[in-house]
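One structure is given below, represented as structure tokens, and several questions about it will come after.
With one protein chain held back, the other chains of the complex are shown just where they sit.
In this document, chain identifiers A and B correspond to the written order of the chains, with residue numbering beginning at 1 in each.
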Amino acid sequence: MTKLQKKTIWLVLAIIFFTCKEAFAYIGPGAGFAFISSFFFLIATFFVALFSLLIWPIRFLVTWMRRRKVLARASAKRLVIVGLDGLDPDLVQGLMDKGKMPNFTKLAQQGSFQKLGTSCPALSPVAWSSFMTGCNPARHNIYDFLSRDPQTYLPTLSSAHIGPSKRTLKVGKYAIPLGKPSIKLLRKSKPFWRVLGEHGIFSTVIRVPITFPPERFNGLLLSGMCVPDLRGSQGTFSFYSSREAAEGETTGGIRIAVKKQSNVVRGHLVGPPNSISQRNEDLSIPFEISLSGEKARVVLPDQSFELKKGQYSPWIRLSFKAGLKITVQGIARFMITETGQEFNMYVSPIHIDPGKPAFAISHPRAYALYLSKLLGPYATLGLAEDTWALNEEIINDQAFLDQVYLNHAEREKMLFDALEKNRNGLVVCVFDTTDRIQHMFFRYLNPHHPALKDKDRTEHAGAIEDLYRRMDNLIGRIKERLGDGDEFIVMSDHGFKDFSRGVNINSWLWSNGYMVLKEGGCEGMWLSNVDWSRTRAYAIGLTGIYLNFKGREAHGIVEPGQEEAALKAEIIAKLSGLKDDGNGSGVAINRVWDRSEIYRGGPYQKNAPDMIVGYNEGYRASWDCAQGRVTNEVFEDNIKAWSGDHCVDPAMVPGVLFTSFKLNRDSPRIIDIAPTALALLGTGIPAYMEGKSLIAN
Amino acid sequence: MTTLSNSIAFVFDLFMWSFNGLHPIWSMTVISALTGVLMLIIYKYTSNQAEIRKVKDWIKANFLAIILYKDSLKVLFSSTGHIFRANLRYMRLNLVPLLFMIVPVGLLIVQMNFWYGYKPFEPGESILVKATLANVGDLMKAEVSLVVPEGVEIQTPPLRIPNNSEVNWRLGTKQKGHYEIKIHVGGQEMTKTLVVSDRMERLSLLRHASGFWDGLLYPGERVIPSSSLVRSIEVHYQPVFMGVLGWDVHWIIVYFVLSIFFGLALKGVFRVHI
Partner (left out) sequence: MFGPKVKLSNELYAKLKKYADLAGYSSVEEFVTHTLEKEVAQFEQGDSEEDIKAKLQGLGYIS
């Protein structure tokens, strides 16, 4: 059929449709479905468009009134900031020198390329909080991933507190929450996009860490790092295996035993805890999988889909029924990892469905929904890349890379959409890809890394270089979309270093008499066996040491004043320059800071750990230390795939700063970015910001 | 086609008989619900569900874009354009299921029209009967007469309209009943049913000679043989409106609204994207 014939047929059908009134009646509900939906869209569009058009002049006038002063001062019409979490300046420079980063090189030549001083400690939540507020941690209150509750000595997430709904209605076996869960942002101060908003400048902010829960401002924001999964955790995968003794918890996930009979596997998909049931039970969805060679058909109650061994499914929408007609909606990816005699299947953490979020993950709430309609379901979990599944060897290197790049592709689309639509203000987007792949593949840069012992060192040896080159390509594609009046910043929050050896500060404190254990010794997580009535210091988080302070901690014994100062000085002196006897007496800790040295002039200084540890390259807090376990050994090899890190002396891991404009000085710091952005877009720099603008007046 | 139509009529009569004596809205509601479900199933399997979902998501995304980027005229115009274009695509995607639905719904609507569209005559009411004849030469001179049973009376002599080959009579009804009137033309006799009643009944408006559309649309009576001098006999029953919440509404509107309501209400149950 020719195109003309086809067109003619459509035309005739359309004429019949619209001219014959009986047709309307005779086609009944079939046409009704189409017409009603269609007319609804058209009428709604018409009214929204008309309304927008009518109020546009008023909005324009109001915005212009607010912006006219800043417009006169602004040197950029639009500022685009792309964050590549953890991009390391030495690695970039090395590849630039080899001519492998043409787009970064071009950007450096056009504007500038410098190392960017990071926060202390050099952790993403701390650094990105400093980026957005232009302040040191004493003013934004984020000192680590973890904080601690001085009453219980238990760690808490530093950035947000998620509590249950305050009131519940009990009906039989159900406790129905009345109202939303209470979610509180613990990061303080004010992000610079809020300052821009106050001056009428619109921003689109995508996945910047520590933006959950989202704050109201003049713009759009999709929350990033620390958005929980549907279980309320930072990411819990599930692993279904036909092998015996598979059942139980594993770090970062749950293992579930399933029965494989001939070629059929049956089981239950584990979901979030049933928040309305008074019994402590998880929601679940039954599944049946029919295997045929390396292919499988997964049947869930309301859908079915094909899987191929070693390949991820697209995002699958999962509806967990909690009872009383309440459903909880999430999305997950499936991957079958073994199909022979035994059956293994990995299911990603269940992300909050952006199409039906259980709570706000964007500002306004409709932005997350808009993106899901535009792109389909996308990763919403803060730390969306499942590092623990690779650490625990549930998935392999390739599967991890595939997962990361799938998420990355979604993020790119979000950024390009923002670049297309927001042409007059601020666009910020942070990519986690760089951080996650470096964490998990840094071992390939160190041929002696303990995690590579007896492992293939070649297959993914080029993963990091490939990552950097992909990022260079991304920068090139972004630059193509920029126009006159646009300024461009590419930055990272910190660099990267090898992590081969772990240091357990709590074990050191115990062996040096600063910590006392109850009978039973080294047992349990989260310092559960510590005798607090006789302990003077303890470590929680990745770099912090706290004193057991009288009047602050529940069972504090260290007196403020002289005793406090002497104890701190003693610990700092002993730990600074600490040598690792198991590794040729290399220095494991460069130095330890008293908080009063580094955090000054901020209202939240008192929430800081009393001391901050600056590890040497190659070291970090050990896995046991991070989990609050006190062990006999202070040092241990890191044999996990998580082999690169940045929780070291901040001087060793600066980030990168590429700008499309010249800087007014050397040694920029991450707290200088917010004032620079404000200066470029013409607003004044508020007094609370400690950073200084990097543009020449 | 007539046989098919007649079989449907038979099933439909049985169905309607079970609602005997009830307000028509009850049977209408049940038919609408059943149609809604049937249409959903047809829609699900004859439409491109994935594409429909995609187009609708695209429309919604652009709709939200207008609201989210409310200060941008560029977004307003481009998104509005996208929505209009996507709507055309959406309608085009609906054409295929529509073609599949036209047949069953059309047949059903024909049947419903005989029940809901007209009311039987009431005793004492005047009736217009129209016979269309084949070529009988000079119509004014042709031998045409009407014989009516007891309970019906002929009120006027035949009115002949040669240009249309048409003969009309006005009849009067005296009492309730199912009647058969007979038309004599050139020695041939042809009958037509006539219902005088105060209840809802299936009515046959037209008895016709064979023909695809007539067979489809008027299946109530036996087809007039092609050799007959009578081409069709038509009885003008009065159209009736359905009383819904104090409003008089044409039945097709009620059916349209109710079936769409059920279709939309049940689309989640049948997992259909409309």
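The rule is simple: a contact is a pair of C-beta atoms (placed from the backbone, for glycine too) under 8 Å apart; a residue touches a chain by one contact, two chains touch by 3 or more.
Model, not experiment: these values are computed from the prediction.
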Displayed chains contacted by the hidden chain, counting the whole assembly: A
Hidden partner chain, touching residue among A:Ile55, A:Met525, A:Ala651 or A:Ala696: A:Met525
Which of A:Lys188, A:Arg207, A:His460 or A:Arg501 contacts the chain that the document leaves out: A:Lys188
Of A:Trp388, A:Phe496 or A:Phe658, the one touching the omitted chain in the full complex: A:Trp388
Option touching the unshown chain, where A:Leu42, A:Leu71, A:Leu157 or A:Val299 are the choices: A:Leu157
Chain not shown: contacting residue from A:His439, A:His494 or A:Lys568: A:His439
Footprint left on subunit A by the chain that the document does not show: 133, 135, 138-139, 145-146, 149, 151-152, 154-157, 162-163, 188-190, 216, 228-229, 231-237, 251-253, 349, 383, 387-388, 436, 439, 525-526, 528, 542, 601-604, 626-627, 642, 645, 647, 686-688, 690
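Just so we're on the same page, only the chains that are shown with their structure count from here on.
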Mean-CA-position distance for subunit B and subunit A (Å): 61
Residues of subunit B that touch subunit A when the two form their complex: 35-36, 39, 42-43, 56-61, 63-76, 80, 83-84, 87, 90-92, 94-95, 97-98, 100-102, 105-106, 108-109, 252, 255-256, 259-260, 263-264, 271, 274
Complex interface listing, subunit A residues touching subunit B: 10, 13, 25-34, 36-38, 41-42, 44-45, 48-49, 52-53, 56, 59-60, 63, 202, 220, 302-303, 364, 366-367, 369-370, 373-374, 376, 421-424
